[in-house]
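What you see is the complex with one protein chain gone and the rest in place.
The letters A and B name the chains in turn, as written, and every chain counts its residues from 1.
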Amino acid sequence: MKKSIEVTVNGKSQSVEVDTRMVLADMLRENLRLTGTHIGCGTGSCGACTVMLDGRTVKSCSVLAADADGRSVQTVEGLSTSAVSLHPVQEAMVENQGLQCGYCTPGMVLSAVELLNKNPDPTEDEIRHGIAGNLCRCTGYHFVVTSIQAAAKSMKEGA
Amino acid sequence: MISQEFDFEAPSALPEALALLARHGDDATLLSGGMSLMPMTTLGLVQPGMIISLNHIAELDYVREDGNELRIGALTRHADVAADPLIGAHAALLAEAASLIGDVQVRNRGTIGGSIAHADPAANYLPAMLALGARLRLQSEAGERSVEAKDFVKGIMTTAIETGEMLTEIAIPKLAAGTGCSYQRLVRVEGNFAIVIAAAITEPGRKAARVGLGNVAPGPVLVDVSGHLGNGLDDAALAAIGDAAFDAAAEAASDLAGDANYRREMARVFARRAVQSATDAADAG
Partner (left out) sequence: MKHIGRAQTSLTNRQLAAGKGVFVSDIQRHDMTHMAVVRSPHASARIVSIDSAAAEAIPGVVKVVTGQEIKANMNPIFEAYDTEAMGAKGVVSYALCPERVRYVGEAVAAVVAEDKYTARKAADLVAVEYETTPIVSNTKAALEPGSPLVEPDWGDNILITRDFVKGDPDKAFADAEMTSSDEVYQHRYTGAALEPRAYMAEYDPYTEQLTYWASTQNPHPVRVFLAETLGIEESSIRVIQPHVGGGFGLKTPTFQEEPLVAYLARSLERPVKFVSERTEDLLVGGHAREMRLSYDVAFTKDGRITGFRAKVVADVGAPSALCGWGMSFVCAYSIPGCYKIENANVKLFSVVTNKCPWNAYRGYGKETASYLMDRVLDDVAAKTGRDRAEVRLKNFIPPDEFPYTQVSGANLDSGNYPGTLKRVLEMIDYEGFPARQEEARREGRYIGLGIGQELTPEGCSMPRSTLLGGYDGATVRVNPSGQVTVLTGITSPGNGNETAIAQIAADSLGVPFDQIKVIQGDTDICPYGLGNYSSRSVIMGGSAVQIAAKDIRDKMLKVAAKMLEVSADEVEVEEGQFSAKGAPARYVLFKDVASTVYRDCHGVAALEVEPGLESTRYFQHGNVYHQPETQGRFSAYPSWPNQSMAMIIEIDPETGHFDILKYCAVHDSGTVVNPLLAEANLHGGFLQGVGGAAHEHLVYDDDCQLLTTTFMDYTCPTAMEVPFFEVEHQETLSPFTPLGTKGVGESGVAGALSGLCSAIENALPHLDLRFTDLPLSPNAVWNAIHEAEEKRT
């Protein structure tokens, strides 16, 4: 069954025709070609598909695209304006080696952005809690956590 | 990926949703946060003919005070339950239960109504609902009724909700000031379902205490431990509380996270810890 929806993605209003079976992650990736949103498990466990829905992180493999009608979505592509001006969290990941293969990274970045939006000065434990919904198999999370610590510092200094 | 086609409706008002539900009966599956329904559908464990999304019914997303009760709309997201000041003030046990569900993304999307209606034996809210004496409001096009939390779960993922009915609101009696609460759980890894849950309440002045246990039976189990409060919760009293929890967990099942005996033993440990901690909090006033 097809359905037409109106959805704002990265600030831009879009009309999209979706199959009702389609999850938000697939709509972003296949219809809108925003392939920075990755699918790692399809069952809401790994967090690679994390996007912001109406300003909060969700796992977009577990949201029907049709259900995003009238909503606002922000993906990793919406965080930066160009290759040289990434979001401070992304810059911190780049500088502190907070990634390896990069598959979990967009979701991890969005979780970190949400965390720092709510809590600009998190403890190590709060950071670990904040990214507990994002599995990473490469980094052991060490440099992810230090990257988020660095991002918190630079965002405070920048603010 | 979901390969089976289904019809999809996303009503924006409750009457519309209830009308759809009346029309489609058991063919329709209600979707709110989708934290269980979506993976189950993706895995082909359920194959809904129609999905009615409740996510656009703003009137179901609220927390308000009503005399001696808190009323929580079924569409209230876990993150909002966890952070709500009214819930924090009058039903802290519930806030704690919500704050420990899954992970940030799950709490941002999942809803209290969805979790309760799905009635997974390992899910967080039901043991707290029992301890809090919550009532669940079930509405249909024909009318509405209220079910006590203790009468809600009929079996594994089977509830008192009848065809055409929908859980729309959770009513919780406000806890008296000075009530001690403690929510304790054991998980394999962060974000995974709990192996065992214990949600305890000790009333001010130790007038009464009870502990709701989760994932030790097809549904949540309430153990009244008021009789053990006595003087200072000594080792004997705690042992007796543990024994009561162990006995109450007689129907515990085995799964990949833990076998039945381990679950029963953990019911013992976590009930004791939760009651101890709730009582300490009550004593501290």
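Annotations
Note that in this section a contact is a pair of C-beta atoms (placed from the backbone, for glycine too) under 8 Å apart; a residue touches a chain by one contact, two chains touch by 3 or more.
What you see is a predicted model; the values in this text were computed from it and never measured.
When the omitted chain is restored, the residue from A:27, A:48 or A:116 that touches it is A:48.
If you put the missing chain back, the residues of subunit B touching it would be 1-5, 39, 43-44, 103, 186, 188-193, 195, 256-259, 262, 265-266, 269.
Against the chain not displayed here, subunit A makes contact via residues 19, 21-22, 29-30, 33, 35-43, 45-46, 48, 75-77, 80, 83, 86, 90-91, 93-106, 109, 124, 127-129, 131-145.
As a working rule, only the chains that are shown with their structure count from here on.
Separation between the centroids of subunit A and subunit B, computed from CA atoms only, is 29 Å. Within the complex formed with subunit A, the subunit B residues making contact are 1-8, 10, 31, 34-35, 38-39, 42-43, 51, 53, 55-56, 79, 102-106, 108-109, 190-191. Subunit A contributes residues 1, 3, 20-21, 23, 26, 42-45, 47, 50, 53, 56-59, 61-64, 66-67, 69-70, 111, 114-115, 129-130, 132-134 to its touches with subunit B in the complex.
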